[in-house]
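Here the complex is missing a single protein chain, while all its other protein chains stay put.
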Amino acid sequence: MPGYPALPEGLAYGGDYNPEQWPEEVWQEDVRLMRQAGVNLVTVGVFNWGLIEPAEGVYDFDRLDRIFDLLHSEGIKVDLGTPTSSPPVWFRNRHPGSRLVDREGHVLGGATRHSFCPSSPEYAAASERVAGRLAERYAGHPALAMWHVHNEYGWANAHCYCPTSAEAFRAWLRERYGDVGAVNAAWGTTFWGLTYGSFDEVEPPLLAPPGLLTGLQLDFMRFSVDAHIANYRREREAVRRFSDLPVTTNFMIPNCKPMDYWRWSAEVDVVANDHYLDAETPDAHIGLAMAADLTRSVSGGRPWMLMEHSTGAVNWQPRNLAKRRGEMRRNSLAHVARGSDSVMFFQWRASRHGAEKFHSAMVPHAGTDSEVWRDVVDLGADLGRLAPVRGSRVEADVAVVWDWESYWALELEWRPSADLGFRERVGAFYEALWREHVTVDFVHPSADLSAYRLVVVPSAYLLTEGSAKNLHRYVEAGGHLLVSFFSGIVDENDAIHGGPYPGVLREVLGLSVEEFHPLREHGTVAVSSGAGEYAGRIWSERVRLGEAAALWTFADGPDAGHPAVTRHDLGAGAAWYVATALDEASGSGPRGPYGLRGLLGEVLDHAGVRRLADVPEDVEVVRRGAHLFLFNHGDRPVTVPGVTGTGLLDGVEHRGSATVPPGGVAVVRT
Amino acid sequence: MPGYPALPEGLAYGGDYNPEQWPEEVWQEDVRLMRQAGVNLVTVGVFNWGLIEPAEGVYDFDRLDRIFDLLHSEGIKVDLGTPTSSPPVWFRNRHPGSRLVDREGHVLGGATRHSFCPSSPEYAAASERVAGRLAERYAGHPALAMWHVHNEYGWANAHCYCPTSAEAFRAWLRERYGDVGAVNAAWGTTFWGLTYGSFDEVEPPLLAPPGLLTGLQLDFMRFSVDAHIANYRREREAVRRFSDLPVTTNFMIPNCKPMDYWRWSAEVDVVANDHYLDAETPDAHIGLAMAADLTRSVSGGRPWMLMEHSTGAVNWQPRNLAKRRGEMRRNSLAHVARGSDSVMFFQWRASRHGAEKFHSAMVPHAGTDSEVWRDVVDLGADLGRLAPVRGSRVEADVAVVWDWESYWALELEWRPSADLGFRERVGAFYEALWREHVTVDFVHPSADLSAYRLVVVPSAYLLTEGSAKNLHRYVEAGGHLLVSFFSGIVDENDAIHGGPYPGVLREVLGLSVEEFHPLREHGTVAVSSGAGEYAGRIWSERVRLGEAAALWTFADGPDAGHPAVTRHDLGAGAAWYVATALDEASGSGPRGPYGLRGLLGEVLDHAGVRRLADVPEDVEVVRRGAHLFLFNHGDRPVTVPGVTGTGLLDGVEHRGSATVPPGGVAVVRT
Partner (left out) sequence: MPGYPALPEGLAYGGDYNPEQWPEEVWQEDVRLMRQAGVNLVTVGVFNWGLIEPAEGVYDFDRLDRIFDLLHSEGIKVDLGTPTSSPPVWFRNRHPGSRLVDREGHVLGGATRHSFCPSSPEYAAASERVAGRLAERYAGHPALAMWHVHNEYGWANAHCYCPTSAEAFRAWLRERYGDVGAVNAAWGTTFWGLTYGSFDEVEPPLLAPPGLLTGLQLDFMRFSVDAHIANYRREREAVRRFSDLPVTTNFMIPNCKPMDYWRWSAEVDVVANDHYLDAETPDAHIGLAMAADLTRSVSGGRPWMLMEHSTGAVNWQPRNLAKRRGEMRRNSLAHVARGSDSVMFFQWRASRHGAEKFHSAMVPHAGTDSEVWRDVVDLGADLGRLAPVRGSRVEADVAVVWDWESYWALELEWRPSADLGFRERVGAFYEALWREHVTVDFVHPSADLSAYRLVVVPSAYLLTEGSAKNLHRYVEAGGHLLVSFFSGIVDENDAIHGGPYPGVLREVLGLSVEEFHPLREHGTVAVSSGAGEYAGRIWSERVRLGEAAALWTFADGPDAGHPAVTRHDLGAGAAWYVATALDEASGSGPRGPYGLRGLLGEVLDHAGVRRLADVPEDVEVVRRGAHLFLFNHGDRPVTVPGVTGTGLLDGVEHRGSATVPPGGVAVVRT
């Protein structure tokens, strides 16, 4: 995080610190333990609004002053939260118009956070004021390192359907379209005769009979992102009137579908992310890697901050599995390997009260005579050893297209198959690449792709003509493109591109698709690669070749004998297409049991993407700058060949190979 | 469709045509392609309200005029829709009292169709006005062939719970009952002391604690049917002031449970139906056959119109399977075989925008270089060859009782078993008869049954005393009756008939039922027929014989040793009873693996219902007038014996047998 001299040196280490939940005698123990663990940064004040502004316009900073001073006296830096994700109880009582309203029209209750309307002018005024007061008071405090505006925008109030929101949405539409005729054209309102005569007639997409205009739905999602960004900007500017320290807010990549983080990334001085394992999922660390890669990509490749994760279990999953021994360490260092310059937790000390009391913490309910605490101390030492990693970058040869707007559109009602989900599709490709030890960036489809040897496009349903041209240019210039079925179908208004599917991708792929053939629930089709046979799930379709050549063929099902995988050599590059979900085991193929792995192997070879051979698939390998990170997720020691350099964690000198114990991590400066 | 000279000659062929979604240059291609395919009728204007009345009372018929003229110039007839299923956006904004309110009290949003209250006086006035204006303008147009009022009454707004609806419901009750004491008696309000003091006290059956008066619920359903019929009548009369062409509306048999189509059938000049396959179901064509037979029955045996079906996939099922090669042809001709004089599709050209853009069409997104288009053209030719079929009738020896009121009542809360569903029960009997190559009519239980050799009554839970007497007279006069368990339990107010079950059917069946014994989830009981053993699902019960004789016996379970199937010889006829769901394979019986098939075989033989022997069970055989339709749903060629005559589709002369290829259809004039 160059350019932020107020931040601690090396990697930041710490977590959310909520001392207001504890008597002051505990605070002394807190800072003593923070020093023991090597904590150098804590996030303070995230849920303090009701405490620092106990009544409207009445402020009380006494406690916060003492916390700042205590932390400063111990050399611990403060990431100061503006408390605006949890307005005080008086706020909703004095301003009932600010209450959150759901799609059914229910006015939601309080006694929890995030229960406000994001378009409320009362909220805007109150949140700006409290942020400004905090900035005024603490901008000059020597402990202050950075600003943490709000908490997890969109966590529960991504969309509000109250009259104020409706009016704000109409104003947003006026701004976007100028003329209501443009709205009608964009949304295709001649369908069902739903033409708007004026902007005043537009309602949000309330609970209604099926078949709501999909363009309306997409625009309401875009509007909602803007409403939250406007709230953020207002607070950021209130802070900047007093402080030039970095300002950010904590994202929830990839678990907050409504927030388009490509749009958010420009708003923050440093990208910060909260990540929690989907603990019951086998190989949850692959999900973590994907989240970290996506966060780095949202950050434009620049180092970012892991603002929250957990030492162990969370409290909001159906079964909150604690982490196994070593898992917290691997998780933490995996985020660092993939670009984070910090390891922060929610939270420092486990709460006695409230909704999150069974969420793990750095100081657990069991206290310091516990594995968790010992691991927290050890992790602090590890992070100290990794200080040289700070600021370095991860490079990737392969990019995967990720577009929140396509995510939204793909999952609206009435698509060809309910089995087709955005996260599942992207995740399938990501997992296959992870197991091939290939590090990837995520990209918006309109981004500059020239740096990548391969770009993967998993079911990019919504794809603008501009983005499609971008992909075409990329291939012509020598790029390699792998597109999966149901890509390039609609434009930004969810209108089908003209001509046979996939409208804007026909040319680059050298084919068209005559008919979709979604499979029955749990159904499969056989796909023959020549060398073996694989299963396809979810989807089959009738591909008609143009300039492309068939590589693999459907062996049964509604498209038996027709192409399942094709390649189109175009200009200096090539574009592959795969017409089914080729990622479940069925028979054996040339590269192992997974069809998608087999296909990817061919494509990666063709694209010239080099990758480690002879390394088991549960070893995670990432290079960040001059440092090679090796994670052994298996239960046997693994020797990785071709590694020469010094181990940062253990000081071992590796000459030609590195052996990593089961569950272990090595970081080698090469 | 005799009597409707404005309609095209032969069979009508076409679909919904929505040119307003396309630029006018596309229209020219449309009519050219229509002629290529042999299209002779299109439904126009179904969703045009917002376009022809862009502001309240302001009309613009320019575009529609041009469409009429263009179609007329090419000799294509117009089925003109009144656009009242999708009121304009301005309508709901100017008349907020007209908005649909659901059972929870949510005021539903717009931006889709059907979001209006069916009892709204504002809607009544506006819909009558627009229908009248259309009639005034187009009654005399030479292209006009018929009127298509509204679209799919009850699709999403079958019931409305707004204050206006509540008031209309009270007025309806006043009309029906005259005196509130009659309401109390009908609904049995002494139960729980829920006696009404006046009509003003009645509320619709809103979301409430469990145990709502069931009589109230049934009457609210009846009221709702009447509300929609009143809307239809108002528009029909507005049209008739200017036009004497046939008026209809498109039904959704059998997929719109709230609409009692026995009541609707008298309102239309010709019955029109929309049918969509439940595509993921194996043997979905049996569901189609049932829908077509029920439609013909609703039409009183007269030819009817298939107003909508699909060339391929729909868009609103979880997984929208496209049709396999040949399936659209078989589907289309099966509707004709069962009495339709038309084959119409939703829609002509696939939409780029809106909720239904992934619904298949006659002109698909893939354009005319596609299997779908070629099949559409071929189908047009087939239908031309089948012109002689028009107007002829299907005769059936067997009738199955179908009563929407019983459907509603059976599926209210708190019945003996949640596993007992109306559609499942009727479907089980229908499927067994279909596989026996027996064509059936559906009948209301009060209908004249004298034409039938056998009447089947599957779980007719609600059965009035009058209907029961009708069945009794039918048997006495020589009819054969097969009744399944949980029939004849309640009257029209859901009050249990007096005495042991099944109150009004005890005499005709010659037995009583002492106790119901619903089975555990997935539970079965064994039933012995003497010659074999079958499984019963869902239900067992203690039958006590009166004059009836036991044929089959429960072999285990709570009624082991007691009768499972009985027969009562009464007058010149006989009445069978079956006390469990006898339709899953278990062991082997005299006629194959299905107990119900075995039982039906005995009953059909006894009733003297002749049927084809030596024809595989996946060959569908229907006779319509002088024409024998043969559908081979299997994957091997089949030779059907006893067929002599000329093949209409292929001109082949059959002398004693006809061979139908896999997936093929033969229509033989005999």
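Per-chain numbering from 1; labels A and B assigned in written order.
Following the convention adopted for this analysis, a contact is a pair of C-beta atoms (placed from the backbone, for glycine too) under 8 Å apart; a residue touches a chain by one contact, two chains touch by 3 or more.
Since the model is a prediction, treat every value here as computed from it, not as a measurement.
Colleague: Have a look at A:G75, A:G109 or A:P616 and name the one touching the chain we're not showing.
Modeller: Going through A:G75, A:G109 or A:P616 one by one, A:G109 is the residue touching the chain not shown.
Colleague: Out of A:A6, A:A230, A:A322 or A:L649, which residue would touch the omitted chain in the full complex?
Modeller: The missing chain is touched by A:A322.
Colleague: Decide which residue listed in B:P23, B:P96, B:P282 or B:G498 touches the omitted chain of the complex.
Modeller: Candidates B:P23, B:P96, B:P282 or B:G498; residue touching the omitted chain: B:G498.
Colleague: Using the touch definition up top, pick the residue from B:G97, B:P163, B:G211 or B:P318 that touches the left-out chain.
Modeller: Considering the complete complex, B:G211 is the one touching the chain left out.
Colleague: Hey, which subunit B residues sit against the chain that's not shown?
Modeller: The list for subunit B reads 104-105, 187-197, 200-201, 203-216, 413-419, 493-496, 498-501, 512-521, 542, 558.
Colleague: Take the complete complex as the reference. Which residues in subunit A touch the chain that isn't displayed?
Modeller: Given the touch definition above, subunit A has residues 18, 20-21, 47-51, 54-55, 83, 86, 88-90, 93, 100, 102, 104, 106-115, 155-157, 280, 312-313, 315-316, 318-322, 324, 350-358, 364-367, 370-372 touching the missing chain.
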